[in-house]
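Have a look at the structure that comes next, please.
For this view, one protein chain was removed and the others were kept in their places.
The block that comes next holds chain A.
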Amino acid sequence: METKIGVGASNQTNSFAAGKEAASQAMKNGKIERPDFALIFCGGKHDPREFLNGVNEIIPDTPKTGGSSFGIITDEFIGYDGFEVGVTIFSSDKIRFEVFAEGDLNKDEYQAGMKLGQKIQSAIKDDACGLWVFYDSSKQQNPPMLNFATPLFAAIEQFIPEELSVAGGGFLTDMMLSTCYQFVNNEIYSQHVVGILISGACKMDTVILHGCQPCSDYITITKVQGPVVFEIENKPALEVIDELLGPDHGINVKDFAMNVTLGVNRGDKFGDFQEKDYANRLTLAVDEPNKALVMFEPDLKDGAEVQLMRRNLEPDYVEEVINELKEQAGDSKPVFSFYINCGGRAKPFSGVNFEDAEEVQKALKGIPLSGFYSGVEAARVGANIQPLDWTGVLCLISED
């Protein structure tokens, strides 16, 4: 049987109706008669149970997974208002999906990663071709803090083959860090990490879309604790950023969150700019009393030299990267694309005058596309699975 993949979306306020509408659309768009597996995502303003009930009106017995997210991307829809939902339904004899889940992320990301990694390892067969890892980013604590991807993926990668393509994303519902939900069949969880093992007569290729360039000279982090950068150049971090923005910049310091991005150049310090050499870290929040920046990840260390990063203002780079992805696919037939895009890259937050996901839609026209806006993205950089900020991780599944 030919592989059929249908994608649907909705942005109704009523969670049940939205779930049902998106699932119906997916069935119709994919001309699907036998739903085998579904990816389901809903915005943070929705009731997850009602959403799931709505989806189950259409595909009650289909294995499914997904979660609540900052926004939704499909072939024809992009939304990040909190009321959008997306459903992708697969029907294939060639591609198999197996779902694994592990909880207690907020207690210990590394342990959760270890347990999930072991489960995945025991299921991996010769035809395994890809792994998606979605996890709850919100630790639900005050001051705002995330579940960190760095220990999570460091644990997982011990259990999976180096050649297995990996893409991951952290669910973040909104700017209030509201409770995040993860769906596994008919169960709704929080503080879980979900692994989806993709196997069969297919392959998964992955590329990273960055879109950032350095715009300052090197500055050194001089005091950091976990994800909180207290000082840069021995001065309070917020003051340094303030200074870099110049006098009378008129920007509310709270809005440094989701805007200020620090890049670490892992290549030649004074060599030509190579985007792939940079690991970017986005600011999650500002700690005003301590004049500190709270980063998405805790991997910036004392003494790290960083640069303030700016966003690419032209969309051309998207097409270039996607062409590279299509080349990777070679003679295989692309059947599905999946995009995990940083919430900060959505147009209202990115500061650039184009919608990055729209460029992805255009470049992949004709190939079913779905995805979600995330807090943190993850993909292989070299041999390691690297948590990333202000990036888009794009996967292309192709059949032999």
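Definition applied: a contact is a pair of C-beta atoms (placed from the backbone, for glycine too) under 8 Å apart; a residue touches a chain by one contact, two chains touch by 3 or more; residues count from 1.
Basically, contacts and distances are computed from a predicted model.
This complex has a chain not shown, and the name its UniProt record holds, of "Guanylate cyclase domain-containing protein", "Chemotaxis protein CheA", "Rad50/SbcC-type AAA domain-containing protein" or "Nitrous oxide reductase maturation protein NosF (ATPase)", is "Guanylate cyclase domain-containing protein".
The chain that is not drawn here is touched, among residues A:Lys107, A:His249 or A:Lys333, by A:His249. Contact with the chain not shown here comes from a single listed residue; of A:Val133, A:Ala167, A:Val229 or A:Ala285, that residue is A:Ala285. Touch with the chain omitted from the figure is made, among A:Asn280, A:Ser350, A:Ser370 or A:Ser398, by A:Ser350. Across A:Asn185, A:Ser216 or A:Asn290, the single residue that touches the chain missing here is A:Ser216. Even with one chain removed from view, chain A keeps its contact list with that chain: residues 11-13, 15, 44-48, 50, 81-83, 144, 174-177, 215-217, 244-246, 249-252, 254-255, 257-259, 284-285, 308, 310-311, 347-353.
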